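I have placed the structure first, in the form of C-alpha cells, so that the comments after it can refer back to it.
Here the complex is missing one protein chain, while the rest keep their positions.
Presenting chain A:
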Amino acid sequence: MQVLYFAWVRERIGRPREEVQSDAATVAELVEELRGREERYAAAFADLSALRVALDQELSEFTDSLDGVREVAFFPPMTGG
C-alpha cells in the first residue's frame, strides 16, 4: 500500500510517501511496524493523540481495519480556513 505523510510528520520522516509491504490488520498494527523501523519513525509516531489517519482519503480511526485499503495517510490535526 501507499503510505503518505503530511506537514511535520512528513518532515520528521523525511519523505512525502512510500510503498509499504505489510500484513498489518489495523492502522495501529501498521504504526507499530513503522515505529520499529528507524528512530525517525519512532519519533513521528511517538504520540498518536497528536496524529490523525485517513484510509483511502477518508478520515479514519487507528483501530480501523486495513483490509482492502490502498492508501494510508498520517498527518497532524488539520488547520484549514
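FYI, a residue touches a chain if its C-beta (ideal position, glycine included) is under 8 Å from a C-beta of that chain, and two chains touch if they have at least 3 such contacts; residues count from 1.
Keep this in mind: contacts and distances are computed from a predicted model.
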Exercise. When you check the chain that is not on display against UniProt, which of "Branched-chain amino acid ABC transporter permease", "Dihydroxyacetone kinase subunit DhaL", "Lipid-transfer protein" or "Molybdopterin synthase catalytic subunit" does it turn out to be?
Worked result: "Molybdopterin synthase catalytic subunit"
Problem set entry | Candidate in contact with the missing chain, chosen from A:I13, A:V27, A:A44 or A:A73 | A:A73
Exercise. Of the residues in chain A, which ones touch the absent chain?
Worked result: 4, 6-8, 10, 54, 57-59, 73, 75-81
